[in-house]
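A protein chain is absent from this complex, but the other protein chains hold their places.
Let's look at chain A:
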Amino acid sequence: MGARMKKKYEAGEATKYITRAQALKKLQLNLKDFRRLCILKGVYPREPNNRKKAQKGKLDKKTLYYVKDIRFLSHEPLIWKFRDFKIFMRKMKTAMEKGDKETVARLKDNKPSMKLDHLVKERYPSFLDALNDLDDCLTLCFFYSTLPRDTKVPANLISLCRRLTVEFLHYVIAAKALRKVFISVKGIYYQVEIKGQPVTILINHLRGFKPTTASDVDYRIMTNFVDFYTSMLGFINFRLYHSINLQYPPKLPGININENAADEDATEEYNELVAALNTSLVANVPEAEEELQIDEFPSADGQDKLDEAKREAEAIERLKSLFKGLKFFISREVPRESVVFVIRACDGEASWDSSIFAGATYDETDESITHQIIDRPSVEKQYLSRYYIQPQWLFDCINFRRLLPVEDYFIGANLPPHISPFVTERLGDYIPPERQVLLALERGETLPAEEEEEEEEEEESEDDSSEEEEDSKPKKNETTKSQVVKEKKGMKVMRGRVEMPDIKGMDEEEKEHYKFRELMIRNKDKRLYRSMMKNRKSREREAKRLENKRKFHEKEEKALKKNTQIKKIKKDA
């Protein structure tokens, strides 16, 4: 008697996974309920290390779940709720068909309802876990809160989303947690820092927003997600309010969400929400102002890092009270919700025309208004005591973490580009000049804006020669510049420059050596190396392309400027 033959796929990887069809059979659920359960419980398929083994030798690709996960699902009490609901629906149908109103009413009263509290705790055992997963939650809830009341989505869910999201925005305002903003074509991104975790939200634009006409979207699936996300967001809101000594749910003046409101009320309700953003919440206990001081520990290597951290902390402090003491008035064509939120999150004051929307705190005629946010090419009556600026100013100020000069953002002005604050450049990537300015500021350098302009003018007056000089170090530039200014205009003889000895030969040797080294890469790493180099090359090419495009664009613009100036002069003459 020899040892029993070991059968294939009875141990190891093969026993760890279960296909979806098997899981359905095991759980005795239909696909719809299984999907819902997976969404609520946060169960997802897994990619096996060895797919062939995991699929027991079958070659077609299957959705695989952990067997343990499915076993875990089978203990979920929600499954019984699903079954209850199925029975309820059957009874309802019978009663409706019989026309038994009494029974229908009774059944409706006893409609089985789900509570998802335990799921929130189970999926996110710690609060930080929940914060880590907040991006999708908030973005979807904000999306639902802007949906029109429609049969596709239950109306009370929309209202609930509205309430929860506004509560969250209130927390951000109260905690001054807004860090970055970005107006994209998709919507407006807000990055909020909660407990040191960055949470990024995307809120869609509302002009011509028709989401429910999209045929390739299944709202039932999304509603399953939103069901869970609302309970999650509620608990998170509670915890957040609790952490800054605010009462939850907050009593927002003028906000009464009617969960069964008709569609006409929706816009009104929305206005009320915006109005609510303009009021500050009442804290349970008045907070004591506390200045956090970073203790200094002498460290051998990390002096730079320490400095950087200090600068960062300072910048964030500055950002928190960026608009302090500024009074804004918002014109009616400006998207109020985002602008009010941004202003209030940086400690500013905002108001709007009280005759159009509720919640205005002061009038347009108020002389103490410092800025008026306006988004049209011109305005008839202007007050001298305030700046009339376009909304992009607010967003750029927040990204730069300082008040930018308002001149570029006046009404009708051609706006400077709005760049993304979320980009992290790798070595060799293209960095647009606006971003370079921002990075320099972050590094603690100060860029005198006026000098820059001067330089530009000079560049215009001269030709390539000055540009070449600029390529060499800026200190040299200072000395030569004065000369150049004196010698302006006309033909001139430039001072000759010493030709540097060609170090190309040296480079060549290095290059050859590197080439040989490349040849000596182990076969194992060769493919990886090649793909990495290919990526790097393509990135470099892309960077080069963008740089050239920018240069070309600037040259064109300069030419255009010159032309217009010449025309002007001719006209004057």
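Definition applied: contacts are C-beta pairs under 8 Å (C-beta built on N, C-alpha and C of every residue); 3 or more make two chains touch, one makes a residue touch a chain; residues count from 1.
Following the convention adopted for this analysis, contacts and distances are computed from a predicted model.
Asks: Can you match the unshown chain of the complex to its UniProt protein name from these: "dolichyl-diphosphooligosaccharide--protein glycotransferase", "Hemoglobin beta embryonic-1.1", "Transport inhibitor response 1-like protein" or "Ribosome biogenesis protein BOP1 homolog"?
Replies: UniProt protein name of the non-displayed chain: "Ribosome biogenesis protein BOP1 homolog".
Asks: Which residue, A:100, A:122, A:307 or A:507, contacts the hidden chain when the whole complex is considered?
Replies: A:122
Asks: Hey, which of A:22, A:74, A:103 or A:204 is the one touching the hidden chain?
Replies: A:204
Asks: If the hidden chain were put back, which of A:183, A:244 or A:358 would touch it?
Replies: With A:183, A:244 or A:358 as choices, the missing chain is touched by A:183.
Asks: Return the single residue from A:333, A:353, A:407 or A:507 that touches the missing chain.
Replies: Of the candidates A:333, A:353, A:407 or A:507, A:333 is in touch with the missing chain.
Asks: List the residues of chain A that touch the chain left out of this view.
Replies: These residues touch the chain not displayed: 35, 38-39, 41-49, 63-64, 66, 68-69, 72, 106, 109, 117, 120-130, 132-133, 135-136, 139-140, 143, 182-187, 189, 195, 200, 202, 204-212, 214, 216-218, 221-222, 225, 231, 234-235, 237-239, 242, 248-249, 259, 333-335, 375-376, 390-392, 415, 417-420, 422-423, 430, 432-435, 509, 512-514, 516-522, 525, 528-529, 532-533, 536, 546-547, 549-550, 553.
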